[in-house]
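Here the complex is missing a single protein chain, while all its other protein chains stay put.
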Amino acid sequence: MSLGEITSVSLAKDLRLEWRAKDAINSMLFFALLVVVIFSFSFDPTAEESRHIAGGIVWVAFLFAAVVALNQTWARELRNQVLDAYRVSPAPANALFISKAVGNFIFVAVLEALMAPLFMVFYNLRSIGPAYELVVVAILATWALVANGTFFAAMSIRTRSREVMLPLILFPISIPALLAMVSATTAILTGEGAYRFWVVLLVVYDVVFTTVCLLLFETVLHAE
Amino acid sequence: MRRTFVILALLTLGLLSYALYEGLVAAPTEQTMGEVQRIFYYHVPSAVTAFTLFLINFAASIIYLARRSPRADALAVSTAEVGVVFCTVVLVTGPLWARPVWGIWWTWDARLTSTLLLWLIYISYLILRRYSTSGQTPVIAAVLAVFGFLDVPFVYMANRLFRTQHPQPVYFGGPGSGADPRMTFALLMNMAAFFAFAALVVWLRFRLERARQDFEETQALEALLQPDARSPR
Partner (left out) sequence: MKFLYAAYAATWVIHITYLAFLSRRYRRLRDEMQDLRKK
């Protein structure tokens, strides 16, 4: 089987399992909602101000929700010794990584799609810049979080306090991407700021780190 | 080995003392900032040393991934730890210098934020090494080190744009800006002294790690050759 075939089979399996159980998406949704509500206690912004801070709040909420999904990325595989089977099989390791990353991407993207209208309502947001730019940023940003997150989740499988270890190693390295996504979102919402620079930074970040992930995933898979 | 080490240690101590004298006493006082500026002679060499150590860690990690050499791994963990120590010094001396000069302890400009991020990344590296229960910890740690180091230019670039849009405390033109050669000399002396000191400490940590590697290997062999009657089988 080719890389593409294995990837899609693996991805289809994950999506099917998730659709049946819906545990990841439910916890993510609830978590994101909680973050939004809690943040609303800290600020009581006018529509003007909320445009400036909403970018930050939105991405923090999505980041934490994504971690919920990422933490369980490999849990299922561990329970059923799938990783051992995969290691022994001739299937290319990257197929597993890509399918997991794309699966996570879909979960987080669904979450973002569901939460975005809620954000607009809670913070009385109306974007000054064109809305399609927000979608572009969302895609690039989500991939940045999810690609590295899936990879780091694999790295933290055999560590004590695994659920804490993942954010601990993921967050510092994601900070430039976080800065870029927040700044880009704010730039779009407020209509001022260097939107293009941040998008370029996100693209470069995505390309560089996805490449590194693909190069090193096999090493990590065999190291577990 | 022992004697070489003692000689080098004494030399380094001498170098450090001389550099201290140069920085604290011999170098002329800076015009605008006064005596406090002398923190510069500790702050900058520490920063350069820390970054060099992290660079070596990056190289050692890559070599480890390519060759799986235990010496490379020992070097990686040594430079990471000592790098974090030096980075801590940078992050402590920085605010102590900033406060009397600019009136603020901290600012989120490109350089400071990058240094803080560097510190966070390598602390997370050390925590991963400590908490990993996998038999292949060095591999995973090496991978993290690669990610971490590649991240640094992004941090710097991202912060440069982000913060240049806000008012910044301007870095002084640098006492080496054609001004006084004795200042440059003091800086270089301290640079050399701290480099020597860092090399010494890394060597100590390296030997400790190699000893630990050998010890663990011996332990494993012992366990194999003499199966313990008390082990639950």
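The letters A and B name the chains in turn, as written, and every chain counts its residues from 1.
The rule is simple: a residue touches a chain if its C-beta (ideal position, glycine included) is under 8 Å from a C-beta of that chain, and two chains touch if they have at least 3 such contacts.
Note that the structure is a prediction, hence the values are computed from the model and not measured.
Q: So which of the visible chains would the left-out chain be touching?
A: Touch partners of the hidden chain, whole complex considered, are B.
Q: Return the single residue from B:11, B:24 or B:66 that touches the missing chain.
A: Here the residue in touch with the unshown chain is B:24.
Q: Just to verify: which one of B:52, B:88 or B:184 makes contact with the chain not shown?
A: Result: among the candidates, B:88 touches the missing chain.
Q: For subunit B, which positions touch the chain that isn't shown here?
A: Per the touch rule, subunit B residues meeting the hidden chain are 20, 24, 34-36, 38-39, 42-43, 46, 81-82, 85, 88-89, 92-93, 96-97, 99-100, 197, 201, 204-205, 208, 211-212, 215, 218-219, 222.
Here is the rule we use: only the chains that are shown with their structure count from here on.
Q: Distance between subunit A and subunit B based on Cα centroids, please, to the nearest Å.
A: Roughly 31 Å, centre to centre.
Q: Where on subunit A is subunit B touching in the complex?
A: Residues 148, 152, 155-161, 165, 168-169, 172-173, 175-177, 179-180, 183, 193-194, 197-198, 201, 204-205, 208-209, 212, 216, 219-220, 223-224.
Q: Which positions of subunit B touch subunit A when the two form their complex?
A: Residues of subunit B touching subunit A: 65, 117, 120-121, 124-125, 127-128, 131-134, 136, 139-140, 143-144, 146-148, 150-151, 154-155, 157-159, 161-162, 165.
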